[in-house]
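The following block contains the structure, expressed as structure tokens.
Only a single protein chain was left out; the remaining protein chains are all shown in position.
Entry: chain A
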Amino acid sequence: MLELRDVTAGYDRRAPVVRNATLTVAPGEAVGLLGPSGCGKSTLARVTALLHRPDSGHVVLDGAPVHRYRHRAPRAQRTAVGVVFQQPRLSADPRLRLTDLIAEPLRATGRRSSVPERVAELAGTVGLTPDLLTRRPHEVSDGQLQRACLARALVLRPRWLVCDEMTAMLDASTTAALVRAVEDYRTATGAGLLAVGHDRLLLNRWCDRTVHWDTVTPKRAPMPVRTPG
């Protein structure tokens, strides 16, 4: 299970972006999290991917509560979650060739020997041709770069995948191709998925169940509303 228990998180303790979010993803389940722009769903996705320490509340990964986040997270937990972000340009090191981009997690975890085999295998999974693998990010399109970012997220065979607006910048065909690649991986490995987005149609089609932001973060006492002027 991937569990978020009463998570409050943000960038200023006095004004958290996410308040008391609770959400559970079962193994093999695909959950869509739907919310408008700016509601805090990306912050929650970062917490889920262990990339942001919540102010309070817990993330529980397969029964083990997470105590440390970001680079302090234990490797076993850190590598159990793969993450794909909205903007491939901002999530790819511009100096790395796509093949190195995909192989980076393997090298970082001391699995250098499996690089050639895994990269070739994943390039096929996400639909990248061999000539693209030798290029750097500025030499490929957004769609091609996002394919590489998905391959990077899958390279350590994570049990959980977090896709934060993975397809918001992409055209319909690339969207369908990436969703298919994610689903093929999940069918093969039984990984669970948290797909965050604002496209109801897409998430309904993609996921087993779609939850709305308002049900994940139940309303408490109404916040004082500051009126301008």
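As a convention for this text, a contact is a pair of C-beta atoms (placed from the backbone, for glycine too) under 8 Å apart; a residue touches a chain by one contact, two chains touch by 3 or more; residues count from 1.
Everything that follows uses one rule, which is that contacts and distances are computed from a predicted model.
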item: Protein that the absent chain corresponds to, by UniProt name, given "Nickel import system ATP-binding protein NikD", "Yip1 domain-containing protein", "cytochrome-c oxidase" or "NADH:ubiquinone oxidoreductase"; value: "Nickel import system ATP-binding protein NikD"
item: Which of A:60, A:96, A:169 or A:211 contacts the chain that the document leaves out; value: A:169
item: Touch with the omitted chain, as defined above, among A:5, A:97, A:136 or A:180; value: A:180
item: Residues from chain A at the interface with the omitted partner, ascending; value: 36-38, 86, 127-129, 132, 141-144, 168-177, 179-180, 198-202, 204-206, 228-229
